[in-house]
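Here's the structure we're looking at; comments come further down.
Not every chain is included here, but those present sit where they belong.
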C-alpha cells in the first residue's frame, strides 16, 4: 500500500529517529534509506529503542551513497544542507530540510543571524513548512524548510493576532520560551548531562536567539525574545506578552483564534475553563503533532498574554516536516500523524 | 467502519482515560458511553487533556444508567465490579474488568489476600486476560479479568522459564519491582504529591503485596516480592533473581524466551548488545502495548537475572484489556495498539 519511498539523512539523531518512527507508521511511505555516519551498518533499534522490533531489517547506511527516493528528509546540523543540497535534490524530487538552512528569505538575514549562505539563490524557491500559515505554497514544492521549534511555537501563538488585525507589527511584544532537553540533540555536552540539566530553570541565549529572525521574518514584527531551559524532555512553550495599541476584548481574541484555527486538524484552543489543564501545556501535546494556543487578558495593564505549546520534536520538527510533505504531495494531510498523546504523561 | 460499540465505566480515572484513548483510535470500536460519577456531564477533554478536541461531543455520563454495548470495560476500584457484575453483564455480552475482582481462581485466595469475594461462582468462568499466556482461553469469553501491572511484568519475565522447564516451581525467586506514580491513580494523596513523590526510591508494600497472589497463582511458584516507587509516571520494571536447581546456559535462556515470544506481536527481547538501551526499560515501551524481556547470567552464584518492562497503563492495564478484547472477539489482534512509542522520552 505504501506507494512512495522516503529517505532520512541524519537518522541516528533525535529528529532523524522521530522521522523514522513517523514514516514507519505512515500509510503512504516506505523507508528506503536511513543514513548515519557514526552508526553505519548498525540496526536502527540499537539507537532508537522504541524502534527495536519495528524495523527488524532496517540498518543505518553511509550518507555518502544516497538512494533515489520520492521524498528525502534531511535532519543534519545547520550548514550541512546548504553544502549538500545538490546531492539531496539529485536523490529526490522533494527535499524536506529540517535544519535552519532554508528557512529565511534572504542572504542578508543569513549574514546577520548565521555565517552567511552558500546557496542564496535557493532561498526564494524554498517554502517554509508550517501548513497553518503556508498551506497554499506547499503543493508541488521541491524544497521545503521545516520550521524551528521555538519559532513554530511563537508563530502559532501570534500569527492569528496579526491576521485579525489585533496587532499591526508596531507593538511591544515580549516572548519568553521554555524548552526541553531534546532541543540539545543527542550528545548535548556537559550542560545536557542529567545531573546538571535536571530541575533547571536556565536562561540560555537570553538575547539574540536565532529563531528570533525566523519569527520576525514571518510575522513582520519586532519582538523581545528569551529562552529558558526547563526540566522536560520534549516540549516548547511560548508565552507572549503583547500590548495592543487599542482596546481588545476576549471576544476579539476568540474570534481571531477561531478564525485562524477552527478548521485546522492539528490546532486546539485552551483558554481558561476548569480542571488541571486550563491553558496550553507541552504535556497535553507530548508525542503528537498538535499545537495548542490560548490567552488571557490583563485589564490592569492592557496586556494580552498568549500561550502556545507544542512538542518540539513533532510540531516543532519531524511532525511538521511530515505534515508539510503530506500537503506538498497531495496526501491525506493527517496521514501518519494521528497519535493523540497520553495522559498522564511526563514531558514526556 | 466501526461495527462494535464499547462502554467505559470509571472513565475519568487514569486507566479509564487510557481506554478512551485506545478505543477512539481503534478501527472496530465506537465509544458509546464513558461514565464518571464525579464528572457527570463534563467533557472528557476537561479531565484528559490529550483528548481535548478528539472527542468533541463525548461527555461523561452517570454510571447508574448503563447503555447497552458490545463490550464494556470496567475500570473501577477493587470491590466494585464484584458488586455490580450483574448490571455490567446485563449491559454487555463481553465484560472486560480491569480491577482485581476476577483475577484469582478461588474464593480461598480472595479470603487470604483480599476481603473475600461476594460472587465466587464467577471465578471459574472468568478468564485472565494476558494473551501471551492465555490466548486460547479468550475467544468467546464473557468475563475477562485484565491482569495487574506488577503481576503482568513479573509473569512475562518468568513464564517462559517455567514453560521451558528451566524452573519447576521449587526454586528461590526474588522479584524486585519498580513502579511509576500513575499506579497510585488520579488523586493519590499526600504520598503522591509532587514534592513528596519526586526523586524517590520508596519501598512500598515491602512484603505481602497483593499481586504476589496473582503471580503465584499463574506461575505455580512461590516468590519473594517487593515493590519500590521510583520517579517515573508510567512504567513497571520487574527484576527477578532466579536460582535454578541445575546448570543453565545462555543458549537455554535464549531458547526459552524465543520459544515463548518470537511470534508474539507485542513482545521484544533486549539482552545485552551495545548502545544505551541494552536491557528492558520502561522508557523503551512507554505509551505502547509492548513488553520487553531480557536476562543476564551470573556464573559466580548460579543466578539468572531476568528483566522485564512494561507501561503499567498499557500492557499492565488498558492495553492488555483491549488486546484481550481483540482476541476474544476475533478481531485483528493488534488493532488499535500499534503505537511504537517515542525516543527520547521520559517515563513518559
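Lettered A and B in written order, each chain numbered from 1.
What we mean here is this: contacts are C-beta pairs under 8 Å (C-beta built on N, C-alpha and C of every residue); 3 or more make two chains touch, one makes a residue touch a chain.
Just so it is clear, the structure is predicted and the values come from calculations on it, not from any experiment.
K.L.:
Please state the number of copies in the whole complex; 2 are the ones shown in place.
P.N.:
Across the complete structure, the repeated chain appears 4 times.
By definition in this document, only the chains that are shown with their structure count from here on.
K.L.:
Fit subunit A onto subunit B over the CA trace and report the rotation angle, somewhere between 0 and 180 degrees, nearest 5.
P.N.:
180
K.L.:
Nearest whole angstrom, what separates the Cα centre of subunit A from the Cα centre of subunit B?
P.N.:
Averaging C-alpha atoms per chain gives centres 34 Å apart.
K.L.:
In their complex, what parts of subunit B are in touch with subunit A?
P.N.:
Residues 14, 17-18, 21, 24-25, 42, 46-54, 181-182, 186, 232-234, 268, 270, 273-277, 281, 283-288, 290, 313, 338-348 of subunit B touch subunit A in their complex.
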